[in-house]
Every structure is written in C-alpha cells, then in structure tokens.
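Removed: one protein chain of the complex. Kept in place: all other protein chains.
Labels A, B and C are assigned to the chains in the order they are written; within every chain, residues are numbered from 1.
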Amino acid sequence: MPQYSDKVMEHFTNPRNIGEISEADGTGEVGNPVCGDMMKFTITVKDNRIEDVKYLTFGCGAAIAVSSMVSEMAKGKTLEEALQITNKQVAEELGGLPGNKMHCSNLGADALHKAIEDYMAKEKAQS
Amino acid sequence: MPQYSDKVMEHFTNPRNIGEISEADGTGEVGNPVCGDMMKFTITVKDNRIEDVKYLTFGCGAAIAVSSMVSEMAKGKTLEEALQITNKQVAEELGGLPGNKMHCSNLGADALHKAIEDYMAKEKAQS
Amino acid sequence: MKKINLDYTAAAPLDSRVVDKMIPYFSEHYGNPSSGHLLGEEPRRALVQAREEVARLVGGDPSGVIFTASASESNNLAIKGLAAAARKKGTHIISSAVEHFSVLNVLKTLGKEGFRVTLLPVDSDGFVSPEALREAITDETILVSIQAANPEIGTIQPLKELVAVAREKGVPFHSDAAAAAGWIPIDVEELGLDLVSLAADQFYGPKGAAALYIRKGIRLRPLIEGGIQERGLRAGTENVPLAVGMGEAAKIARETMKERTVETAALRDKLKEALFEGVPYLHLNGHPEQRLPHNLNVSVQFVEGEALLMRLNMAGILVSSGSSCTSQALKSSHVLNAIGLPPELAQGSLLLTLGPGSKHEDIPYVVEQLKQVAELLRSMSPLYHQYLKEGNRNAPVQ
Partner (left out) sequence: MKKINLDYTAAAPLDSRVVDKMIPYFSEHYGNPSSGHLLGEEPRRALVQAREEVARLVGGDPSGVIFTASASESNNLAIKGLAAAARKKGTHIISSAVEHFSVLNVLKTLGKEGFRVTLLPVDSDGFVSPEALREAITDETILVSIQAANPEIGTIQPLKELVAVAREKGVPFHSDAAAAAGWIPIDVEELGLDLVSLAADQFYGPKGAAALYIRKGIRLRPLIEGGIQERGLRAGTENVPLAVGMGEAAKIARETMKERTVETAALRDKLKEALFEGVPYLHLNGHPEQRLPHNLNVSVQFVEGEALLMRLNMAGILVSSGSSCTSQALKSSHVLNAIGLPPELAQGSLLLTLGPGSKHEDIPYVVEQLKQVAELLRSMSPLYHQYLKEGNRNAPVQ
C-alpha cells in the first residue's frame, strides 16, 4: 500500500487496544457502513484521566490505524487533554494520510470525544 | 507499391511509346497540374489506322502505366476501333487499378480520343 | 513470498506469444502503414491480418473493426459517435444501471446535452429484463447499450433476447463486451449486434489495444478527427505493434476458448466451494451459473474490503474490492448497489478473478488466509460484535 506511511502500516498490522470495554464509563460511535467506516470507542475514567480505552472499527486501513493511534494517544491523558486531540494531529502522528482518506477515515478523535462527552454527560446526570 | 498490380508496375517501370510526334496528325491533352495528372497524346494516322502513337505524361504511377497501356492498345487499330477503347477497359487490361486511381489517373483513353477527334476535325477542315 | 494473483481482470501478463509477435513491429517492421514505399508494406499487411483476427473473434467483417486505444474509447466512440450522427432521428438512449463508467459517464454528459437517458434496473442477480427494455423503447430511441457481461459480478446478460427486442423496434444495439470477449462466444451475426466494444487486455493482449466493431450501415461521427485512418472514424498513425498484439491475442483467445473456459470455470467453482466451506458468513454476488468463467465475487460479512485487501496483500494474495475505500471515487460499487446489496455487504466485497497463473494447489492457502483475515478483522468489527449480541436479527444474507 504505497500510499500509506510506514506508521500507518505498522498500526494497521498491529493495532493496539482492540476491543470493547464491557463496563465502560463512556461510549462514542461515529460513521456508518454506507460511507465505509465505523468506529466505536469505549473508555474507563479514573481521577479525571482516561484509564483505559478500546475500540471496534469497521473500515479501511486508515480507519484501523487511526483508531489504534487515537487509543494510544488518549491513554493516560486527562479528559481535557484528550479533548484537545484533533483528527489532524492524529494524521500527523501517523506520518500523514493520503488526501482522500482525511475526511472519511480520520474520525478517531471524534469518536473519542464522543465517548468522553458520553462519560461527562453521565457524570453530570449522576451529580 | 502493393496497391498496384504487377501489370501496372511493369508498364510504370518500362513505359512504351514515350515521346511526342513532331509532325503529328492529331494531338490530345487531358488533365492539369492541379489535379496531379496531365497527358498529351500525339498520333499519326495512315489508311484510317493509328500508325503511331506517343505520349508525354506528368503524373503518378497509374497515370504513366495507363498512358503506356493505351498507346499499346491503340497502335494499329482503326480510328473507329480506337474510339471504342474505354478507360474501364484500360484499367482491366492493367489488371485493375486502386479505387482512388480510377478517376484522376485513368484518363488515357480520353486523351487518345481527343487526339483522334483532333485529327478528324483537321481532316474535315481540309476536305 | 507467495504471490497469488486473484485480480486478473485488473491486469494480466501478456501471453508470451503475443509479445513475440509484437516485438518485430517496434524495430524491424517499424514502418507507417500509410507510407507509399516498401517500409509501409509489412506493417500494412500485418494490420490487415490483425483486423481479420479481431473480426473473427466476434464473427464479423474485418472492415467493421476500428482499432482504438481502450475499451473506454470504444464505448465513447460508439455512444457519442452514434448520438451525434443520429441526433436528428431522436434523442433517447437506453442503457443499464450496471454499465462501466465509460458508458455511464458518457450518458451523463449526453443527458446534459439534451439527450434523454433511461438506465434499466437489474434484478438481484444483475440481469436486465428484456421486457423492461421493450417497455422503455420509444419512437425517439436511437440506441440501446447493454454490456455483454459485468466485469465485477460476472453476470452474463441475455444479449440474444435483449437484441431481439431492439431489432424488432429497429433500434441499433451496442454492447460493451470488454469483460466478455475472449471468455464467452460473442458472435455479432448470431446475436445481431450493431456495435461491440472489445479490449485486448482482457484476453491477454496488450493494454491500450482495443477495438470497436461497427456493423455495415451504422453511421458514427468520429471522436478523434484528423487523418483518414480507420476509415476516417479514428484519426492517428496506426499503432501497428499493439494492433498486431491484439490480433494475436484474439486468435489465441478464439482457438483456446472452449477448453480454457471450461477449465477456468471448474477451478473457479472449486475455489468458491472451498471458500464457502472454509470461511463463515460469505455471500455470493452475481448469478451462480450465468457468469464469466473466471469471475468470483463474494462479500465477507462484517468487514470492510480495503482492510481485507491489505491483509490478503500481506499474505501475497492479490484481490480487489468494490468497497468505497478502494475506489478512486470513494463510492462503493454502483454494480453492487444496483443488485440491491446492503451497504455493509458492498463494503465487504471481494472480486476474485482467475488467469493464466491460477492453480488448484493455491486454493487451500487462499482459503486459510481469508479465514484468518476475516476472523481477525471481525474480531475488531463493531458490526460483528453487534451481530453476536443481537443474533439473527441482523443476520447476513446467505
């Protein structure tokens, strides 16, 4: 896949943190099968930090690498820090993504943010 | 020249009866440089027969072969017989001509007829 | 590393006999067929012979063969050329929803230029219905263009019936046979076709060598104007080496067709059975029998095609997919959509096409690899997890 960077290929080949946390504190989903990419992020939060993060991804090489990269970037960060992660940063961390993959597949940060917001909404509801 | 028959090539390579009869009994010209072919036939007539025939030709391979063939066909014929020679017959005698050469280059019989008519007109004028 | 090409319709190596036949026309017999001197002779002779061989492949007259540089060009010439020539007779054109983009995009453009275009739907196997065609034809219809077989799902159209309907109404029929020629018999006389597009690279001839067959009496405007090569229908110095290559490939394709297609279909069926046995949740796309002998198209439920393709690529297995991520236009296959396949199955489609290097011995490896890859990708698929939880509510179309 010459259009993908080595880093993308590495994450695609060995994706980190795959799975779904059964007792998640927050869940975020983006995408649908029509556009070709779906991501579901689940997180646990402890002391305002992302303790664990896992994802399930239906999608192309870029989508899988992006999910994996986001999970690595998010782990251990405070919620505020994690909310600062942008799709653009993720692409940069991956050594760039082909132009046509920037829109459809590069939604990992969005899914993460949704999971965090889900957690925050639940917290708020409980407090 | 694969589009030319062997007979055409033979007449083109060794054209018969080239020249201009200086004291001709009849002269016929057809064509012009714009269309690419010109023929000038000169004949001498004896006892109502074509005694000698010569031509000058500016033109393509077909035009040269046609001139040569007409001169051979005409020689020794009575004027009436010679007037019966058609361009089509000339082409047939040559083993056929490429389609696009039938119109422009195949004017030998016309030139011959003009020479005969020239002779006849002169005869008439004298009588 | 193993390299198992299962993507031969994307590209195939030239038959070595074809290369051998072409080579002398690059350097030794390099002349221009239009030259009046002896350097033009052998190229001219070779071009005549190539034209005859291409004509023979489709049972047509050599004078009807116009060499072009791609099936796309042939389709453009056929449709735009006829539309321009017949505009005074009418402005309605009928085609199908599963045509190649070189048909569909031309029709889109004609649509903007005042033509009315009807795209007939297909059923879940990919067939166009002769009845639907009959109903679509009007007095304004100047052309029907329906492919001989679909390059993606392999479905072979009932051309004879379709052409009969058009003939009955006196409407010329064009068929894009780029995917079919060399693999199923296409006889312009038996079928009654007026225009047929062919591509050499689909039967082991060179890329960039293609043709449009035009029945005598059908009038077209040229797309590429200039000199009067190809009877004035396609200007440009004749590409003799490639035409020679196409001629040789057509000859070989015609002579070997019976044997080759039986063998290939048998191998394809073996592969299909082995895959369906070894890998759960597969779905066959296209008609099970009425399909190109070298074509297999399956959807791998719950996973996306590019990821499959990449994982298989790592294992040395080369395939293509109708997923949006693998298309240059980032849309999933219009053909899979047209047969009504749900989006997730379209995204997970794999196109497997056989060719000269395909072997029985490779089947177990392919099955094992697809099994592993499907398992791995399913393990991270939200659709698969959902299915496991919710059971048959979202069961795959089996």
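What we mean here is this: a contact is a pair of C-beta atoms (placed from the backbone, for glycine too) under 8 Å apart; a residue touches a chain by one contact, two chains touch by 3 or more.
Since the structure is predicted, the reported quantities are computational estimates derived from the model, not experimental observations.
Within the whole complex, the absent chain has one touching residue among C:46, C:223 or C:336, and that is C:223.
Here the missing chain is touched by one residue of C:191, C:309, C:338 or C:354, and it is C:309.
Residues 1, 12-13, 15, 18-20, 29, 32-40, 55-64, 100-101, 104-105 are the ones on chain B that touch the missing chain. Contact residues of chain C toward the unshown chain are 3, 5, 7, 10-14, 16, 19, 23, 26-28, 30-32, 34-40, 43, 68-73, 75-76, 100-103, 105-106, 109, 201, 206-208, 223-228, 235-242, 306, 309-310, 312-313, 318-321, 326, 328-329.
Everything below uses one rule, namely that only the chains that are shown with their structure count from here on.
Chain A and chain B, compared by their mean Cα positions, are separated by 92 Å.
Our note on geometry: chain B versus chain C, Cα centroid distance of 58 Å, whole angstroms.
The distance from the centre of chain A to the centre of chain C, each centre being the mean of the chain's C-alpha atoms, comes to 40 Å.
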